[in-house]
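The other protein chains are all here in position, but one chain of the complex has been omitted.
Chain nomenclature is as follows: A, B and C, assigned in order of appearance, with residue numbering initiated at 1 for each chain independently.
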Amino acid sequence: MAHVWRMIAQRLALGFLTLFVVSLLIFGATELLPGDFAEAILGQSATPETIAAIRRDLGLDQPFHTRYVSWLGGVLQGDFGNSLANGQPVIELITKRLGNTLFLALYAAAMAVPLSLALGILAALFRNSIFDRMSNALALTSISFPEFFVAYILILWFAQSGMFPSIVRLSEGISFGETLYRCFLPALTLTLVVTAHMMRMTRAAIINLLASPYIEMARLKGMSPIRVILRHALPNALAPIINVVALNLAYLITGVVVVEVVFVYPGLGQLMVDSVSRRDIPVVQAVALIFASAYVLLNLTADVLSTLSNPRLMHRR
Amino acid sequence: MADQNNAQDRLLTIRNLWIEGQSEDKWSPIIKGVDLDLNRGEVLGLIGESGAGKSTLGLAAMGFTRDGCRISDGTVEFDGIDLRNAQAGERRALLGKRIAYVAQSAAASFNPAHKLIDQYSEAPVVHGVMSKQQAETDATSLYEQMQLPDPGQIGFRYPHQVSGGQLQRAMTAMAMACRPDLIIFDEPTTALDVTTQIEVLAAIRNIVKEFNTAAIYITHDLAVVAQMADRIKVLLKGEEVEEADTRTMLSSPQEDYTKSLWAVRSYARAEQEETDKGTPVVSVRNVTAGYGDAIVLDDVSFDFYQGRTVAVVGESGSGKSTAARVITGLLPPKKGEVLFDGKVMPADYRSRDRDQLRQVQMIYQMADTALNPKLRLRELIGRPAQMYLGLKGKALEERVRSLLDLIELEPDQYIDRLPSELSGGQKQRIGIARALAAEPKFIICDEVTSALDQLVAEGILRLLDNLQSEFNLGYMFITHDLATVRAIADDVVVMQQGRVVEQGRKAAMFQPPHHPYTELLLSSVPEMDPDWLSELLKSRAAAG
Amino acid sequence: MSTLISILWFAVAVVGAMALGWLFRALVVAVLPQRRAHEMRKAPLTASFGILVILVYVLVAVFAPVIAPFGESEVVGGEFLPWDSTYLLGTDNLGRDMLTRMIYGARNTVGIAFIITALAFFVGTVLGLLAAVVGGWLDQGLSRSVDVLMAIPSLIFSLLLLTIFGTSVLSLVLVIATVDATRVFRLARSVAQGIVVMDYIEAARLRGEGKWRLITREILPNAMAPLVAEFGLRFCFVFLAISGLSFLGLGIQPPTADWGGMVRDNATLITFGDLTPFLPAGAIALLTVAVNFVVDWQLHKSSGLKE
């Protein structure tokens, strides 16, 4: 296990480096965007005096590096600053939305991961059959439809009849079951969007192994096809599957802006896009860091799980 | 030996079996009308070159064909059950329970994801023979019988934590788990070192005897089959050549093909006169090398001369290949140096000039991985000539053609082929041609024949021999096979655990007294005598 | 009942597609010289259908001005006209002929997507292979940079870059290609790492071959299979990226017909059960499926798995 801990430590250190560079990049990019918060908030109604007043008030008149360093200084002390737009602490703004985003991501993952694993395994089991080709074609079709389009189709089918709500309103104090019900359509949309990728990888990873001598051995031991796949192929195909699942989970957390817009879901993506257009840099930075951390952590988790799933790496000679 | 005609003891009957394989989109026969009978408790040796259909036949005895193959005619009857027409479920109920299989490479055939004991108990539990608990207890006793170290614990290791020889024994134990009536052994010792091979052979022989299990033992090594089988069947290109009981077959083979197989072992080239050897073309001087902190080569020195072959012998892990990597510059040594024509060569190949790179060439063990599968022979062979000798256009084409002539491949037919369109022996010849194309003085041959059938290997050895005389080449010949050493070497270096334990002229090496390790190596080479293994085990037991 | 009818139509479509594939294969086998025809005869129906579809798309794209009944952005009638004999697929919200837009869309969307994917693969593959071959600091540097780029959600990243650099086709191509190249880099690098340990690479190194030749002649041909497979999916993701950016108002410039943008422009119609947006979306989906059918076939061929 020691080497696993060492790997985790190493990767975390690298992760922090990545986060630092990401923050610098995002800060620089928002700097390059035309206009700043003062101009964005005032539009053309801005008189030079009001712009100057806002800039002075928020310290936007400081040079780039000064603002970055002071922002970084704050972050290192756990202070992400206040939103330029409404003055609230960034942490407060983000906490609830992060929860919502994670909830939706987990909800979608809870449907998508078992579904895509099952479909991938079945497709591998009945490879080249009608089932395999059809599920493959359907999966490809579903990923080639843009997310908002998938969402609209689901709304047409499930929301207009009143079966499920077309916009998500998460009020205080509603039950968990009610929350699941209200979030069903966005979660289903995301499920459709990510399932195909995971399913194809699962299928490919398993089929990739089927020519191995140990699979032939298992068959020669009289094991049934399903047992051959589940017990003999799957454990060895875990690493690539875990990786693609992690990648898709990262996507579910960071890439769902469009779904959030269509279902009016109060998540981080919407906050990020709004803040970019307002040049609300502290919020942009914080959300970007959350996204980047999610990516780094999920990658790390995937690597750790791959390692744990591989006896060669876990049990050295 | 069992009576062949005693129908009550008959376990397996194969009649007029035809198996077809799919290549491109055509079906072509692999097994052509073979009959096979096997009685309870009997061991049948199946022998032939690769491509003869040994494995296909062995698997067919289980009613199993690999993907892309199909049984097109004939019957396979196991203990009264028609395996060819049996339902999949019915056949599965037999596999692993009454018919078991031991594969060539245990390392590849054990599932890397599960512990040995779990894989052992899988068949008994799934087939309902015994509970998991019972299976684990049973495994311990079988492991013990297979003389595995620490039989109580070894099952709880993963395959990669166990050595190749031990794995092969564990696999045999796994095959025995349900006490099957029939085991198919598919070249179970081919991938092992000679010294390890002995132990595995002995273990297999014991256990088969103990449980009176019938077996089909597939191999290309005559000496091995001589130790294991009651009867031997010789296959050639999917057809039976002849079949007889072991002693008869060994002493008086009837068919020309069988005789030629038997004759391979007799090849040995003429002993070269020890002339004035002059400056060594390559010298290894006091080299210590290794990876990271591990020392793989420990203060090693030896010389190579033009026109002579030095065989470097030892088991895997003895440092043979590491020495080759030091010479080529892939692994700069920690201490010591490599001289070429008396001058020190840069330790790292990246610092060597083009001529230094050209003079030392290498031929690899696995031609499959040594030839870029996407390049045609024209480029594979032509590239060194183009690079080093600056040949272009017509001249280059001429050169490639003459090289193909040299390695006895028809240029018109082969020049535009891909490696995948060649047989194993032909691939190895391409490796040789590629080395020759650089017009080197010195070639490293790293186990160049160990992946080949004996007849093919012999052809390669003869070719290398001829080329050496023609171009006055110096060879470093790395091998673990003493028969090959006997065939081709002028001088021998014996290595063990990174040190040279003995070196000298071949004639001297094969004469006692030996270094004990050399003795062990020499005595472990199987001989064609059916009693050899028993004698050897007896004498070793007596000695120690 | 309507479900039954949908299933029936789906079955008819599948059977029709397979029949087309079969016809096409028979035709190609008859027309091509022996050696090529041999390859084709072995192609599964799905693959031959895929090739047919791709071929049709390419032809449509190349001959768009000849085939299209009207000009690309020509306003020919009222908005949202139904399908009739003049406007085979009706008209769009500005009264432009839908069929014409679809045909030109093939040219623009497929063309741009192809350029983007090709560029991403060129850059990603070269850098990925270089990282694997050279190793050391170069590898570390490139890999860490890619990590950083991948840690920023691609949609947000594209949004930032496109806002900074403007939405010309050139910057669209460059930005999406950059984002995509990071994914290709990772794949190419990991594939190449499996190849650089092969003996023939060692042999080439010992021969003194330069890096460029190592990459182009020795490694690349052997890394093609997984890269081609990825190409199939990436190609599809580029369509999605373009249409996602259209959602943000940053896609391909009007009045250029582009399927992603057409889906976006007409998407709201779907909520009224109007099937118009299915035309461009279906065109994208069909091409994706076709490309991946062919890719699957190629992969299967190179995997050597015989089933």
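As a working rule, a residue touches a chain if its C-beta (ideal position, glycine included) is under 8 Å from a C-beta of that chain, and two chains touch if they have at least 3 such contacts.
Rule of thumb we're sticking to: contacts and distances are computed from a predicted model.
For the chain that does not appear here, its UniProt entry gives the protein name "Peptide ABC transporter substrate-binding protein", which is one of "Heme exporter protein B", "Dihydroorotate dehydrogenase B (NAD(+)), electron transfer subunit", "Nitrogen fixation protein NifU" or "Peptide ABC transporter substrate-binding protein". Put simply, the missing chain touches A, C once the whole complex is considered. Interface note for the absent chain: among A:69, A:118, A:134 or A:264, the touching residue is A:264. Residue C:75 is the one among C:37, C:56, C:75 or C:89 that touches the chain not shown.
Residue-level contact of chain C with the missing chain is found at 73-75, 78-80, 93-95, 159, 162-163, 166-167, 247-250, 253-255, 265-269, 271-272, 274. Not every partner is drawn; the one left out touches chain A at residues 33-35, 39, 41-47, 49-50, 53-54, 57, 83, 85-87, 93, 97, 148, 152, 155, 159-160, 162, 165-167, 169, 257-258, 261-264, 266, 270-271, 273-278, 280, 283.
Keep this in mind: only the chains that are shown with their structure count from here on.
Among the other chains, the CA centroid farthest from that of chain B is the one of A.
Separation between the centroids of chain A and chain B, computed from CA atoms only, is 50 Å. Distance between chain A and chain C, defined via averaged C-alpha coordinates, is recorded as 23 Å.
Residues of chain A in contact with two or more other chains: 211.
Contacts with at least two other chains are made by residues 305, 307 of chain C. Residues of chain A that touch chain C in their complex: 14, 17-19, 21-22, 25-26, 29-30, 32-34, 127-128, 133-134, 136-137, 140-141, 143-149, 152-153, 155-156, 160, 197, 200, 204, 207-208, 210-211, 254-255, 257-258, 269, 272-273, 276, 288, 291-292, 295-296. Within the complex formed with chain B, the chain A residues making contact are 211-214, 216-224, 227, 231-232, 235-236, 309-312, 315-317. The part of chain B that touches chain A in the complex is made up of residues 59, 62, 64, 66-67, 91-97, 100-101, 103, 105, 108-114, 122-123, 126-127, 157-158, 160-161.
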